[in-house]
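With one protein chain removed, the remaining protein chains of the complex are shown where they sit.
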Amino acid sequence: MIELEGVSVTYGAGPTLIRAARDVSFRIPAGDALGLVGESGSGKSTVLRAVAGLIPHAVGSVVINGRELPNRRPRESRKIIQMVFQDPYGSLHPNQTVDQTLSAPIAIHRLGNAESRIMAALTEVGLGREHRYRYPHQLSGGQRQRVAIARALILEPKVLLLDEPTSALDVSVQAEILNLLTRLRRDHGLTMLMVSHDLAVIAHICDRIGVMHSGRLLEMTTAEALAEGRVTDPYSQQLLRANQGFDASGVVIDVAA
Amino acid sequence: MSDDRLLTIRNLRVVYPGDDGDFRAVRNVSFSLGRERLGIVGESGSGKSTTGRAIMGLIPYPGRVEADVMRLGDIDLTRLDERGFRRLRGKRIAMVLQDPKYSLDPVMPVGKQIAETHRYHFGSSKQAARTAALEMLQAVHIRDPERVYHQYAHQVSGGMGQRIMIAMMLIAGPDILIADEPTSALDVSVQQQVLAVMDEMVKSRGMGLILISHNLHLVSSFCDRVLVMYAGQIVEVCDAGRLHEAQHPYTKGLLTALPELGHRRAVLPQLRRDPEWLVDLPAAVGAAS
Partner (left out) sequence: MSATGLRVGAPTGWRGWLLDPAPASRRQARFGRWYRAWLGLRRNRLAMTGLVIVLALVLIAICAPLLANHAAAFTQTLEDRLQPMSWAHPFGTDELGRDIYSRVIFGSRITLTIVALVSIIVVPVGLGIGLPAGYFGGWIDAVLMRITDIFLAFPRLVLALAFAAALGPGIENAVIAISLTAWPPYARLARAETLTRRNAEFIEAAELQGASHLRILFTQIMPLSLPSVIIRLTLDMAGIILTAAGLGFLGLGAQPPAPEWGAMVSAGRQYLLDQWWVATIPGMAIFIVSLGFNLLGDGLRDASDSRAG
């Protein structure tokens, strides 16, 4: 369903050149879920946005459902691939009600039946009539994220991209959203590409996991392999250890500017 | 643990009056802090940050802070006004916040800010303050303090910024450090380093540390004791190593709702919020500690 080949993204030039992503390639069969883990600056979010078509100057090929998509996506292609962002407050317009947020994509693509589509989307993510006319600041973090998911699904995409969808949420809410995502993936046969810094969250949703560092895809592994510590790259091992809670003995405490 | 409690709190209440009625952000909170690492864990809206701020006297108007007892050593915090709190901050209690980008002055070199703090509390000369600042930078394990001294806030990484904050907050030798989500904005490996620095500083100076966080895992692996807060109240108190023996259904619910590497469940057990948990608990919970 998704094929990336040699995707690279650079920003700036000369001394301020930043290679956000270097020659990243992978494939995701239809219906599968792939996770990208890494720390900040690893390039995982950049790759996600390149797949989403939000980076006009990305290099390399992105093929979705057999069609190679150019960097500047035609409007039609937007229906196939949608994204849920990290910050549930930042991804919703603060002055628009839930109703307005969900109506926008329907209006843009001139789909009919706005009323039934909106109610169906709300029900699907576990929200109700009473949430429909609220503003984002009147919703909890979990509810906002549900609205973001509803918005992504309202165009009935085949691919769902997820940028740290639960990082900004409380633990109890995170469980709800993860369950929701699992259910939606099953019900709609979605192909997912998820990005996170939290190994446990990624391993919960995704079958295969790619470890990224400094823009490069270091290794591709599975959730089981990661759990058993069967990772080859030393950086992956470091990441694994750091995810396991505080351990004073394992820390190199000195740092230079 | 030594017997002299650094901080004693009984029945702390924080109320925010508003258009929609009064909001009780914190209620019936009682605990005491010795020379130990105490973790306060809760989700957003649990009142954990508000508790920390109430101790520092940082609750903005129109919020009201009341307590039966809120004592720092021999000082009664309930009777302090803003001036009184200002004398305490930095000298007796210090606070480290989440994002050093917002806590550091962007137009002054970081070393100078630390020196300024020293001068403010001790009235020292510029030279003495500078020396003290450099010593602190070294104490937080920054290998080239001279170089970092002259850098600006935007030039340092997140982890470095937090070390600088810790240096600045501890330079006046407070007894208690309150850290409110100090590592939430940092990468995991950097988190470990910053926590290790805090650990060493607190231990070597015989301080008490209150670590406020939403990350149960982190708090239980780092702290000695854990307080769990929900809807403004403390619902659980236990030793960090014994968290899996937690009693309160909320704590148990939180623990099982966390995804675990290597133990994949098809559906994560969702926390069912029992309205019973919102009922005011007697102030005795936590008082025994």
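Worth a mention:
Letters are used for the chains, namely A and B, taken in the order the chains are written, and counting of residues starts over at 1 for each.
Everything below uses one rule, namely that a residue touches a chain if its C-beta (ideal position, glycine included) is under 8 Å from a C-beta of that chain, and two chains touch if they have at least 3 such contacts.
Quantities reported herein were computed from a predicted structural model and do not represent experimental measurements.
Touch with the chain omitted from the figure is made, among A:5, A:99, A:207 or A:247, by A:99. Checked against the full complex, the candidates A:27, A:78 or A:216 give a single residue touching the omitted chain, namely A:78. The chain not shown here is touched by just one of A:6, A:29, A:70 or A:90, and that residue is A:90.
Although one chain is not shown, part of chain B still touches it, namely residues 19-24, 231-232, 275, 278-280.
Listed for chain A, the residues touching the missing chain in the whole complex are 49, 52-54, 73, 75-76, 78-79, 82-83, 85-87, 90-97, 99, 104-105, 108-109, 129-131, 133-138, 148, 151, 155.
Everything that follows uses one rule, which is that only the chains that are shown with their structure count from here on.
The touching residues of chain B, when paired with chain A in their complex, are 43-44, 141-144, 147-148, 151, 156, 159-160, 163, 187-189, 191-193, 195-197, 199-200, 214, 216-218, 220-222, 253-254, 257-264, 266-271, 273. Residue ranges of chain A in contact with chain B, taken from their complex: 39-40, 141, 170-176, 178-179, 182, 197, 199-201, 203-204, 223-224, 226-228, 238-239, 242-243, 245-248, 250-257.
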